[in-house]
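Apart from one protein chain that is not included, each protein chain of the complex appears where it belongs.
Each chain gets a letter, A and B, in the order it is written, and its residues are counted from 1.
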Amino acid sequence: MPTLKKLTIIWVLAALGLSFASQVSYDSWRRYSPGKIGVDYNVYIEPQPPSPAIARGLSFGANEALADWYWLTLIQYYGGGTPNGKYRKLAEMFDLVTELAPKFASVYETGLVILPGEGFADEAIALGAKGERNLPNSWQPPYYTGLVHHIYKKDYLAAAQAFDRAARSPDAPANAKYFAGIYYAEANSRQTAYLIFKNISESSDSELVRERATKYLGQLELMFFLEEVIDRFQARYNRLPTDLSELVRVDLLKSIPTNPLGRVLEINPQSGEVQEQKK
Amino acid sequence: MLNISRLNKTFSRGLGSPAVADLSITLSQGEVFALLGPNGAGKTTIIKLITGLIRPTSGQITINNLPSSSTAAKQITGYLPEQPQFYRYLNTKELLELAGGLFGLDRQTASRRSIELAKRVGLAADLKRSIGQFSKGMHQRLGLAVALINDPPLLILDEPLDGLDPIGRADFKKLILELKGRGKTIFFSSHILADVAEIGDRVAIINRGRLLKIGSPAAITGGQKSLELAFVGEINNDNHA
Partner (left out) sequence: MTTTLKALGGRLRGQIRLIWLIGLNTFKETIRDRILYLIVVFSIIVIAATLLAASVSLGQDVRVIKSFGLQAMLFLLLVITVFSGTQLIWREIERQTIYFILTKPVSREIWLLGKYLGLALTVTLVGLIMGTEFLILLKVKGVLELIPTIATICFILLESYLVIAISLFFSSFAAPLSSAIYTFLVVLVGHSSSTLWLISQKASPAIKYLLETIYYLFPNLEKFNLRNELIYGLTVDRAQLLAVLGYFVGYSLVLLLLALAAARRGEY
């Protein structure tokens, strides 16, 4: 008959073993099995962020620490992968962290890079706008927002405006203004693009950027010049030329000038504007 | 030296019966005065009123014409509570030095007095011993040493012989008589009649907060065989009144 001491040790070990086995079994069910409650996504893995108002109200002065806590949760959430590959709470998490810590710069940048790729382009743009409000001297929020407008929304005017705002921040990279010019041109806001490129070609510290800006400037000047010639053609013949080479055939042009950017130009048949040839 | 005049104390916002009712006692210098009474008679309440731990509902207590609860009066009073308790993490010397410091003694004087008094109360060997290891009797001795640290003219002792073995009690009584010989005034409470008869100059018998009889042990004993019988008689008469 084992002693009382030995019996106690045996029982303690058995109880520990039982609780350990139960925990492992439960965790496996929770993590790896399909949602047993009939929900699309395993809600146990998803974080359940409180509303920003509640989080602020219940933070009791620990806003920054709480923001960091949710930031770490967000990183684990995004890095951990979800069963169905869709991060439903991602935008909410970014919103929560930036509501708790409005000046947490890195979060805006990360959000603007990650969110659009996960289907949250609009939320990313909203995050960028919040970043611009809370960090008015920071070039990153509008800069990254511009990229989102370009890549995901194809809204070149909005992209140009965003890069323009980025360029006004101190420490903005030299190419912010440059990108603004490009996107204004892309969005057909050529007068704005022209002024921007002229400014860059005169004042940029980077020789490469000055050189590229001068080339863009050259293309815009060429476009303006060609449009003047097209106007004269239209006054004479009461129609738009079929292509640029017709201007040469009717002797309004000696030859089609070389585009410093090396791109082929064509006439838009509806508006009569000169534009880059669409691929 | 100590004057208690028409002292009244009622707890429970005046709803209960008074703990002390219309008590008047005067002690002259050098007197050993004993407060006798059964358990719950109000002895400790009276002593707490004297030391300012509780406030009287009405009446006055003065020590050398100073209000007894004033710091000036406390400067000349030494107090030994019933079942004294001290900071268990201090040793004898530290506690006595702290007591001395609270009386305004400088460090050297407090240190010297600590050693002297520890010796006098039989704790010389326990100067560096932590109070947490003390027995009840050692607490009592230490309490007396604390009460004497500033060499006060007036001593208020609540059940001073409680918890002492026969040798300790004999020693204590000897010390009290020594102090009396040096002109100290001693006010103590007890329910051990033999001790009271031995050392008390005057005795007051109280019951249910009221003074029943006051006088020398011999006067109180009167025609009874012993002070004990006289005491029991007084209490029974009062309880049946």
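In the analysis below, a residue touches a chain if its C-beta (ideal position, glycine included) is under 8 Å from a C-beta of that chain, and two chains touch if they have at least 3 such contacts.
Note that the structure is predicted; figures quoted are calculated from it, not measured.
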Chains shown that the absent chain touches, full complex: A, B
Sole residue of B:40, B:67 or B:104 that reaches the chain not shown, by the stated touch rule: B:104
Where the unshown chain meets subunit A, residue by residue: 56-57, 60-65, 67-68, 71-72, 75-76, 103-104, 106, 110
Interface residues of subunit B (partner: the chain not displayed): 48, 51-55, 71-72, 74-75, 77, 79, 81, 83-87, 89-90, 98-99, 101-104, 146
